[in-house]
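Data first, discussion second: the structure below is written as structure tokens.
Yeah, one chain of the complex is gone here, protein chain that is, but the others are all in their spots.
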Amino acid sequence: MSDKKNIFERFGESQVWKSIFRSGVPRTRRQRMMSVLNSVFLHLHPVRLPRHAVKLKFTWCMGGLTFFLFLVLTISGILLMFYYRPTAEYAYTDMIDLGEQVPLGIMREIHRWGAHAMVITTWLHMFRVFMTGSYKPPREFNWSIGVLLLVLTLLLSFTGYLLPWDQLAMWAITVGGNMARATPFVGHEGPGAALLSIGDINFINMGADAKFALLGGRFVGEAALLRFYVLHCIGLPFVVMILMAVHFWRVRKDGGISGPT
Amino acid sequence: MEPFKNFIDVLTQPTLMLTLAMFTFPFFFPMNDWFDKWNRRLRLNLLWTKAGLIAVIIGLTLFFVVGVQDAEFRLIMLKPDNVPIVGLIFLVYFFMWVSMKQASDNDKLLSTGEKPNEYHDPDEKVLVWPDLVYVEFISLILCMCLLLVWSIGLDAPLEEPANPAATPNPSKAPWYFLGLQEMLVYFDPWLAGVVFPTIIIFGLMAIPYLDKNPEGSGYYQFKNRRLAISIYMFGWIILWVLLIIIGTFLRGPNWNFFGPFEYWDIHKLEPLTNINLSEIIYIKLFNTGLPSNILVREIFGFIVVFGYFLVFPPLLAKTVLKRIYLQLGNFGYGVFVFLLLCMLSLPIKMYLRWIFNLKYLIAIPEYFFNI
Partner (left out) sequence: MPAEAEQPLQEKKSSQQATASVGEGTIKEKVQRRSFISWLAVAWVAFAAATGGFFTMILRIFFPNVLFEPPQSFKIGPPDEYEIGLVDIRWQAKFGTWIIRDSEGIYALSTVCTHLGCTPNWLENESKFKCPCHGSGFRRSGINFEGPAPRPLERYRIVMADDGQILIDKSKKFQYEKGQWSDPEAFLVV
């Protein structure tokens, strides 16, 4: 009998294959359910869904695309990190090299346009969730997590802005840093900062305020480049991943995708 | 073509465009019966039909096709970082249409007592494998294809190396922060750069706790949620997307306004001599000169600002927002109306600037406290 089986079938029955994919090729209803349940990736999803939930006109797949773009940005970002050096001396020339000396010189393009696209998909996902009233009980908290994820998406994009070390970068961050300077109480040109002083000593001054903490100096320089690099590559993605885990977990725990009752 | 371009240049003067957008907005997203009546009488609901979609998409496409012929507009439109904005305009309208179309379909069903289109028999479920997994797979492949084509076709911008001594003119923030940059023209940095963004984030997070309306959970619907939807759309479309469009296409050298087809003249003279409320009152009205005591000097500003946040809430609670006040109680209503008033303070300050050249209501630069 066994000689009638083709190579794929034989492979599918091998011990190796079966140890990885326990439920076999998803042909029967049971196998299909098990293949979702048994996969660490697929079990983000429930096994069964109401019919409206798989329709594109309901979900627009925007949440999924946002996550997908996050993965694309992570991978392309890691590839960029192999060549990019966050110093005032090299940052700009490394940018040029990334386009001209590195094979498949569109990685920076993928990263930059992907970042634009991710802001747009996050927007649209939020818009969809709002229009379908999906933030209503019991999903209130998950909406709030989502808002934080939107803010982090914008911050990730913003910190990435400095890294090319060109004029656009320089001045966008100068303006951003000077906004921090105006933070009430903790910025040295913000209202209330003058209250935090004893005699002539200002505790909040050019060398110690929110702007300084952000830039690592009194103006945008090499220290700021390094700080933004660390925030962009490690700090913010770390927070995003934690919040994303909460966000996905809560989608399931709050009763799965919203729908009419 | 010249008359058309001149017409667009006039129409897109931000003062005129924002006014038009703000005052026609409630007719497109009617928040009460009166606007709803006019929405139907003016046939604006046709916007959410298939014909409306086709008409608007063709109109927008024509505008950009004609626009790209113009040398000035082409410079702005084809700047690599601006290409997503053009795409964004199409996408925002398209998805607005997708949601509003389904919402108006559902409104009709619900008014006849039927279930919304999204409703299916709860027992009749579909399997995630293959039904959902395939949809996701195909959309992410399409997304990746689009991204690849975009990346091959358009180089990521790289300007001159960073130079701390020379600011490019004009110098624009990343596009999603252009609304913020626009806000910075009218409010002091501590407000526009720190306090308002914080309030916006907080306000967005508070939406589910302030919208107690149980209607429309899990399906597209407009009629029973019209206040919530119109506030959201106002904040998003007018105060974010429109300000992005203004910042991208209409702000030129020296941060002056230019029509989309207008030449970016660096020497365009625009007198912007702004004065504070205290100067208007003490110097122009009383003819006395500014008092030296800061509190006396700024007392009128404090009255206006505190009055705005103290008079309107009870007034609105008794009139147009009565239902919401009863629903949310004192605290919830207080938060809601504070957020609403903060949101409206932006257009109010813009108009004060445009009409009276007003710089600050309260101006205490000594302590960096300007409103």
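By letter and in written order, the chains are A and B; residue numbering begins at 1 in each of them.
Basically, a contact is a pair of C-beta atoms (placed from the backbone, for glycine too) under 8 Å apart; a residue touches a chain by one contact, two chains touch by 3 or more.
Bear in mind that the values here come from a model prediction, so they are computed numbers and not experimental data.
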| item | value |
| --- | --- |
| Of A:12, A:192 or A:221, the residue in touch with the unshown chain | A:221 |
| Residue, one of A:114, A:133, A:164 or A:177, that touches the chain absent here | A:177 |
| Residue in contact with the excluded chain [from B:73, B:119 or B:186] | B:186 |
| Chain B residues touching the omitted chain (full complex) | 163-171, 181, 184-189, 193, 253-256, 267, 269, 271-274, 359-360, 363, 365-366, 368, 370 |
| Footprint left on chain A by the chain that the document does not show | 171, 174-175, 177-179, 181, 207-208, 212-213, 216-219, 221 |
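Simple rule for what comes next: only the chains that are shown with their structure count from here on.
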| item | value |
| --- | --- |
| Between chain A and chain B, centroid-to-centroid distance (C-alpha), Å | 24 |
| Chain A residues within the chain B interface of the complex | 26, 29, 32-33, 35-36, 42, 45-54, 56-58, 60-61, 64-65, 68-69, 72, 88, 92, 95-96, 99, 106, 108-114, 116-117, 119-120, 124, 127-128, 130-137, 139-141, 143-144, 147-148, 150-151, 154, 157-158, 161, 164-172, 175-176, 178-184, 187, 189-194, 219-220, 258-261 |
| Contact set on chain B toward chain A in their complex | 84, 87-88, 91, 95-96, 98-99, 102-103, 115-120, 122, 124-133, 135-136, 139-140, 143-144, 146-148, 150-152, 154-164, 166-168, 171, 173-177, 181, 184, 188-190, 192-195, 201, 204-205, 207-209, 211, 213-221, 225, 229, 232, 236, 367-369 |
